[in-house]
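Remarks on the structure that follows.
The other protein chains are all here in position, but one chain of the complex has been omitted.
A and B label the chains in the order they appear, each numbered from 1.
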Amino acid sequence: MEAALSLVVAILFSVAIYMLLSKHIIRMLLGTVLLGNGVNLLIFTAGRVPAITPPIIPDGADHLEAVTANPLPQALILTAIVISFSFFAFLLVLAYRAYQDLGTDDSDEMRVAEPEEQGLPPLGY
Amino acid sequence: MGDGAHQAGFIALALPFVAALLAPALTRLLRHHAAWILALFPAAIFAIVAGFADPVLFAQPVLFGFDWIPDLSIRFAFRLDGLSFAFALLISGIGTLIVLYAGAYMAGHPHQGRFLSFIFLFMGAMLGLVLADDLITLFVYWELTSITSFLLIGFDHEREAARRGAIQALVITGGGGLLLLAGLILIRETSGLGSLSALLGAGDVLRDSDLYMPILLLVLGGAFTKSAQVPFHVWLPNAMEAPTPVSAYLHSATMVKAGVYLLLRLNPVLGHTALWETILPAFGGVTLITGALLALKQRDLKLVLAYTTMASLGLLVMLIGAGSHAAIEGAVLYLIAHSMFKGGLFMVAGSLDHGAGTRDIASLRGLAGAMPVTFAAGLLGALSMGGLPPLYGFLAKEEIYAATAGLDVRALLLTAAAVAGNALMFSAAFLVGLKPFLGRRHDGLAHAHEGAPGLWIGPLLLGLAALFAGLKPTLAHFAFANPMASAALGSPAEIHAAVEFHWGAPLALSLLTVAIGVALYLGARRVHDVLHGGFTAIGWGPDRGFDQAMRGLLRGAFLLTHRLQSGRLDYYMTTTFAVIAVALLGSMAAGGGLPVLPAFPHLFFYEWTVLAILVVGVVLVLIAKNRLTAIVSLGIQGFAIALLFILLGAPDLSFTQFMVETLSVVVLALVMTRLRLQRADHRPWREVLPDMAVALAAGSGFGLFLLKVTQTPFDNALTAFFGEYSRTIAHGRNVVNVIIVDFRGLDTMGEIAVVMTTGLAILALIRIRVGRRGEPHPDMAEAPE
Partner (left out) sequence: MRTVIFRFTAPYLTSLMVLFSIFVLLRGHNEPGGGFIGGLIAASAFAIYGIACGVAPVRRALYFHPMAIAATGLLVSVSAGCISILLGRRFLTGLWTFPDVLGGIGLSTPVMFDIGVYLVVVGAITSIALALEEGDD
């Protein structure tokens, strides 16, 4: 299972990064969603897949008796999913506002912070 | 020596900084009269240092200090021996007069307090420099003099020329300081000794080292930049942009002498080698002649003095490099004489400027009647500088000629350089100290007058001191020259020079010098024209070279920044991911090796199906041609992951993922309808291939890395802990939830704070009414609802 998941992770990362390298902010946005999913799967797989029983202590027992799925990466990922969603929503709104404000969705044309023509710095003393 | 003596040493070192703190407040309170009180500080230092005469003059250095960084065996340590004794007295003695002079010269200046404060800071730095024993302490004070002189030279920071002079001095002397630091560190490394005292006792340890040449070159780099040797001399004349008290102080006894001090100090450990005795005379000789010629080209009194200072420094370096006992003795005598006459003459130039309103040689004339005291001071200074009896400068010149005179080629060269340089300086001396006072007064100078006492006390005292030292040479030699020469030679020295006529080579050379000098003085105008024409014809010089270098540096930095910070997001992204790919794949290839190829995984049919749906969804997102396809396929891959989680025993994750995907699709649909998505990826092929290569490399890097991780043994400790105690301690059966709300509650608290913050940020982004850039928006003036 881990091998198959590794392959899936590789595909997710490759596609996500390829989309992030695009110049259109919407594509980059989709890329970040894929990247988030890829990272989650990566953490999940790194915690191994020892069993497919949920890590829930049966009624009456005091400990996790049988081998179950690893709860630790699950706890990490669960919060990560929610955070990457709010992050995604923020980026989406930011992109939307930037599009409204600058009239472009091409990252090459968004040059407010680092203008194209910046003349030489003052050369005197 | 007892503790009391050590305390006195530290007090002397601290006093200038105390004075620097007090100066602004005192000046505000007492205006320029504050200088009379402030001058007590350097006077006190003079007294404290003089109090050490008993041990020091009898060849017993005083050492004091404490551990600073013991792990690196760096100490904050000082050494008071003959050389530093004389320097400390010059610095504090002339410093006292300079403070008095500055009080009168800068009277009424709105920033006089700040100015005096800078002077004291510089004095403290210089004092620490000549007293430092530990090499690192020495370097710290060395750089401190560079920084404080930057403040002083750039004091009139509203003028560009002053700023330029200050920056030039800082770049050149500060840069030299870095060379010196490298040299000092090399000295520490090769010899294992961290202090001058230890080095002076260690004999040939540096001369025998393989690193002798780099050490020497680095140390000389520091000394030559500070002491303005060609081609690093340019900062010295440009430092004339500073107010005259600064020039009088920096260019007589202090700043520029720091390099000479270092050479004298290290002469016993680095000197007496072919390299030393080649480089020093060569640079010194060239500097001497260049400086003297440039001096006669000038018409501004201060610039004349500045270039003669450069020439004097060249003479000193040349003598130190000559190697003989007599040469060092000559250098020491000249150094003391120069500190006095140059300090005095600079102050005279300033007083002339103050009293007559100009520093132009051609227009200053006939001021003897109007400024008699200044005239006396100027004449004494000129006589000493010209090396005429009975002043102290005469002794120095005699000793120099005695040292250089000889019949081999080297001696002839040195002698010729010394005679030529001295003759040129002779005429320069009288151009400053005599010419302005002779002849008929110009109409424009009718208002010329003698200044306040502070303006003439300093130069007069220095002139009288030179006269006294010339008349009573035994005392002067005993107190200054002998201990200095002994320390610089590393063996006891006794100087006998006195004002008495003895026939021989020195006298003949002196007469020759005076003859040439008088001729040059009489033909000064023609000499000036010839030199002016000559240097103008050459045109380019290191001064212009400095400007070009600075401009080149700025342009280069700009181009580099422009190249690295292109402002293009995809460029940054590509770089980031390429580096990540190299880091992942490279570290695996170099370190633990690539993972072994796993066996074909045996999965259930439905597991394959879910994985396939996931991959198809991902690929569909990539190739989506319109918004709807993109949103739907993003949903498909998200739900496939949710399914995957439930298959792998993570119902909580599955649930969360499911809800988040739903919300994502809703939110995306809401916003995407207002945005246009390009029909397809518009990248041209020449961008597609590199992007794809980077993406595949980074992606496969992550995949392989993960595979490698899963092929290492799993450490189950944490998981076992949570499984063991989730119920018994935290009363919860859902281990995942217990981890979130209990075991790792603090993390969760941080995470909900992040969620909350993004919520606020989004709200803010939406509330801001944006218009097209550049147009004032009508809503801007309205209050928010």
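Please note the rule applied: a contact is a pair of C-beta atoms (placed from the backbone, for glycine too) under 8 Å apart; a residue touches a chain by one contact, two chains touch by 3 or more.
None of the values given here were measured: they were computed from a predicted structure.
From the options B:14, B:514 or B:741, the residue with contact to the chain not on display is B:741. Residue in contact with the omitted chain (choice from B:475, B:670, B:693 or B:720): B:670. The omitted chain makes contact with chain A at the following residues, 54, 56, 78-79, 82, 85-86, 89, 93. Within the entire complex, the positions of chain B that touch the omitted partner chain are 651-652, 655-656, 659-660, 662-663, 666-667, 670-671, 674, 729-734, 736-738, 740-742, 745-746, 748-749, 752-753, 755-756, 758-760, 762-763, 766.
In the analysis below, only the chains that are shown with their structure count from here on.
Averaging C-alpha coordinates per chain places the centre of chain A 46 Å away from that of chain B. Only residues 1-24, 26-27, 30, 33-34, 37-38, 40-42, 44-49, 51-59, 61-64, 68-72, 74-75, 77-79, 81-83, 85-90, 92-97, 99-103, 105, 107-108, 110-116, 118, 120-121, 123-125 of chain A touch chain B when the two sit together in their complex. Remark: chain B residues 160, 163-164, 167, 550-551, 554-555, 558, 562, 565-570, 573-574, 577, 598-599, 601, 603, 607, 611, 614-615, 618-619, 621-622, 630, 634, 637-638, 641, 644-645, 647-653, 656-657, 660, 663-664, 667-668, 671-672, 674-678, 681-683, 691-692, 694-696, 698-700, 702-704, 706-707, 709-710, 714, 718-719, 722-724, 726-728, 733-736, 739-740, 744, 747-748, 751, 754-755, 758-759, 761-762, 765-766, 768, 770-773 touch chain A in the complex.
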